[in-house]
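As you look at this complex, bear in mind that one protein chain is not there, while each of the others sits in place.
Coming up: chain A.
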Amino acid sequence: MAGFDDVADVLEVTGSLDAPLDVRDGVDRETIETVTAMAGKYKYGWDTEIEMDFAPKGLSEDIVRLISAKNDEPEWMLEWRLAAYRRWLKMTEPRWAMVNYPDIDYQDIYYYAKPKSMAEKPKSLADVDPKLLATYAKLGIPLKEQALLAGVEAADQPRQVAVDAVFDSVSVGTTFKAELAKAGVIFCSISEAVREHPELVKKYIGSVVPPSDNFFATLNCAVFSDGSFVYIPEGVRCPMELSTYFRINAENTGQFERTLIIAEKGSYVSYLEGCTAPKRDTNQLHAAVVEIVIQEDAEVKYSTVQNWYPGDENGLGGIYNFVTKRADCRGDRARVMWTQVETGSAITWKYPSCILRGEGSQGEFYSIAIANNAQQADTGTKMIHLGKNTRSRIVSKGISAGRAQNTYRGLVSMHPKATNSRNYTQCDSLLIGDQCGAHTVPYIEVKNNSSRVEHEATTSKVDEDQLFYCRSRGMDEEEAVALVVNGFCKDVLQALPMEFAMEAQALVAISLEGSVG
């Protein structure tokens, strides 16, 4: 294995834009036509020519130390990482999910890459590598308050969105800092938080997803490179939606994001996460951890649109997405809402969970998971009811097409002390074509009698009558399927913030492209 000194700053500059597409899709027909015209090519499949600064491939204590040093971390953070790394060495990769993939060689992955131009930290967005900004523009990210606010701000108090963009492993630009600071909200990269707010990070990191949690989370603890940190002080309603766009860029670079959100008493925040990744032939590993701490009467909404590169029609390439997301409703009446639209990745392994500890706390999970071609998704949630009068609701819509396998896996657990609690679960699966699979694996554990738990699941195919009706109104088959599927997903789409809902709707159509006829 290459030692630390062999680094020789590998520069990987490859590829170019293969299709100059317009960005930021609306839900209109034009989008669908555009994508159809691309005949199954992944829409965001380019990569940007930005110099990457790599650590050598493979994982060792040296790499962990390097990552920590590159982020200028204090000693305690490094120790925490090393402890996780040593624990990880003794763990085995979980294989219980209904996904098949070749063994991952953890020594054949880069654990650190950052855009070269970041060596000098930009003072403002103006200093940011213009190519980077152009990349974001292609992705339709309203990073520079550009499209989003320039055009809209004049109109009566538009909704604002702050973006903490993560390009590969380092947060390159955080907008709206001033306005957020005025409200007392801290929104920055986690590496910055480790330096600037060590007391908060130290107190909360690993308190929801402990370093011993699971193989991928432990790996993340050891090598997380960057991610977002959000702190909403007591009684503050975050003045805008917070948004992070992730984008894996360099080939063979695993991305290990770590997000920590803390909502103090009576506060509120809505957090958006969306991602796309460029087309590559080698599988890329992504093992993120998201921790959310919610105190008394606070509320957090976490919305995700996940559109990592799913691999080609034969399943070649594509992202392996092994994510641990968990919210801890620590205070009474705390509320959390996970909403996810999962359309990308070759493999998805993701179970955003709610620990309902506070009395009367509430967890919700709304999910759309679409698997097409050779994609495999095993996703769901865990609702762990510990406190009295807790409520949870799960609405999961799984869509399988092509040769894809889509599994809902969930846990609802009512502990003996969680009296008078309530859960409602609905998971519906839709099959498009006879080569795909849809599976439901719920675990239901009820240990008191005053709680009510209801679970229902259905599996069916796209309704012929509905399709026929759409066709008779002049739609082509693909449009008709997109419309019917969007209707099937309606319950979840409605739970998304406005701008995400639009994008998600378009994504649903795009993801199913090529699945009919």
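A few remarks follow.
One rule holds for everything that comes next: a residue touches a chain if its C-beta (ideal position, glycine included) is under 8 Å from a C-beta of that chain, and two chains touch if they have at least 3 such contacts; residues count from 1.
Here is the rule we go by: contacts and distances are computed from a predicted model.
The UniProt record for the undisplayed chain lists the protein name "Fe-S cluster assembly protein SufD", from the options "Fe-S cluster assembly protein SufD", "ABC transporter permease subunit", "Integral membrane protein" or "ATP synthase subunit a". Of the candidate positions A:L78, A:A183 or A:A457, contact with the hidden chain is made by A:A457. Interface note for the absent chain: among A:L200, A:I444, A:M475 or A:M502, the touching residue is A:I444. The residue touching the chain not shown here, chosen from A:C354, A:I394 or A:L431, is A:L431.
Against the chain not displayed here, chain A makes contact via residues 96, 414, 416, 419, 429, 431-461.
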